[in-house]
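Sharing a structure here in structure tokens format.
The other protein chains are all here in position, but one chain of the complex has been omitted.
The block that comes next holds chain A.
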Amino acid sequence: MAPQPQPTSVFVLDNGASEIKAGLASSPSPTIYPNAITRSRDRRVFIADELYTQCKDFSGLVYRRPYEKGHLTNWESEKVIWDRVIYGDGSSSSDGVRPEETAFILGEPSAQLPVCSANTDQIVFEEYGFATYFRCPSAFLVHENDHNEALYQTEEETDAQPLAESTKKNTKLLKSDTTLVIDSGYSATVVTPIIENKVYHAGIKRLNIGGKLLRNYLKETISYRHYNMMDESYIVNEIKEHCCYVSTKFAADLEICKKFSLAKNPLAIEYVLPRASASGFRAGHVRTKSEASEPDDQILVLANERFSIPEVLFHPSDIDIAQAGVPEIIAQSLNTIPDRDVRNLLLANTVFVGGSTKFEGFKERVSSELQALTPDDAFLRLGFPDDPITYAWQGGARLGQQKARLRSLQVTKKEYMEYGSNICLQKFGRPAKDDREL
């Protein structure tokens, strides 16, 4: 048999429960597809990003997601979505990828059940037939970025330790091989330490609070206090993204909301709900003071919901979830590591990715609470990328450019055909040292 030709391009796909970020490694940024099949109220079905181009009315959208509680269970739906992502939608603007001559890099959530990963491996080789394949937790792809260039360069130096001009000119920080990745996504918030370029599985900690829970909590709160929005997932998600923020002084803000009525509360805002009208769809937005209100606007006034919903990330006990908040799970993850120098190294290289880190005030709150939980002499560097949603994909694209390294990590189709799916388990690492038969 003729030797297989080297793959000509690298396709990076970051599989998330809420969104898929995919594209060729050579492109500057990924295309973002919602990872769901949605059905609108007029019974039209949209696959992935057809929602943004074809849907006119976002009220009453019903989602069918392949990911359930963080597990990829429904390959029937996922295959339909991946067909669109990989092969394109047939239009000239998006060219699909030819799997037989493409190397595939896949990022999946941390600590996936092995059975779900094994199903993924089978689909990649047997259904699509990619030339080569590398699967890893998306935290590993985040680690592949050069944080020193991308994130920490803009940190101001403290007055206590001003860097000499010559030091600033001559020192180029090397890319660290140790990163602490905190991914606050749709299903959960997961802390993944990566030590010496390998995922440290014993230190992975998962908090079951993510964008999905925050959105559902906001839905229940709004439905209890204002309008019934239990069916309106998309709209409530928009409200959460536009209106909610993390308060750095929660008790004080709550006192303000208690003292003032809704009309006079400085923290309250008015949100104009979206409506589909004859002239087209008008998106929901926060009403500014100068804006005139149209007569048939539906207005939602939010005050303490704005900061008490994201507060759940820091105090899950508020809604009776018996888990620690985000700063404390970082501390719990660090406590699994016996070496103090490695712990300090991790604290100096933290990266926060995922949509739920985009709340205003999240960075300040995590900084102050984490400082209280870590030793005085630890040098905390918290990295917040400009685009936390595509940062993992950027790392995958960077890995895709390093051909030799990728060749040592990946599994080729020939190897898969010879050895079966166990070769994937072996090469991509598994959390346990003891062998499992699948």
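To be clear about the criterion, a contact is a pair of C-beta atoms (placed from the backbone, for glycine too) under 8 Å apart; a residue touches a chain by one contact, two chains touch by 3 or more; residues count from 1.
As a convention for this text, contacts and distances are computed from a predicted model.
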* Structure fact -> Its UniProt record identifies the chain omitted here, from "Emerin-like", "Integrator complex subunit 11", "Vacuolar protein sorting-associated protein 33A" or "Vps72/YL1 C-terminal domain-containing protein", as "Vps72/YL1 C-terminal domain-containing protein"
* In the complete assembly, which of A:V115, A:L262 or A:A276 touches the absent chain? -> A:V115
* Asked: Which one touches the absent chain: A:L213, A:I329 or A:C424?
  -> A:I329
* **Hidden partner chain, touching residue among A:D318, A:D339 or A:D387** => A:D318
* **Given A:H201, A:H242, A:R381 or A:R398, the one touching the chain that is not displayed** => A:H201
* Structure fact -> Had the left-out chain been drawn, it would touch chain A at residues 68-71, 73-76, 110-113, 115-116, 190-191, 201-202, 204-208, 251, 254, 258, 315-318, 320, 322-325, 328-329, 332, 431-434
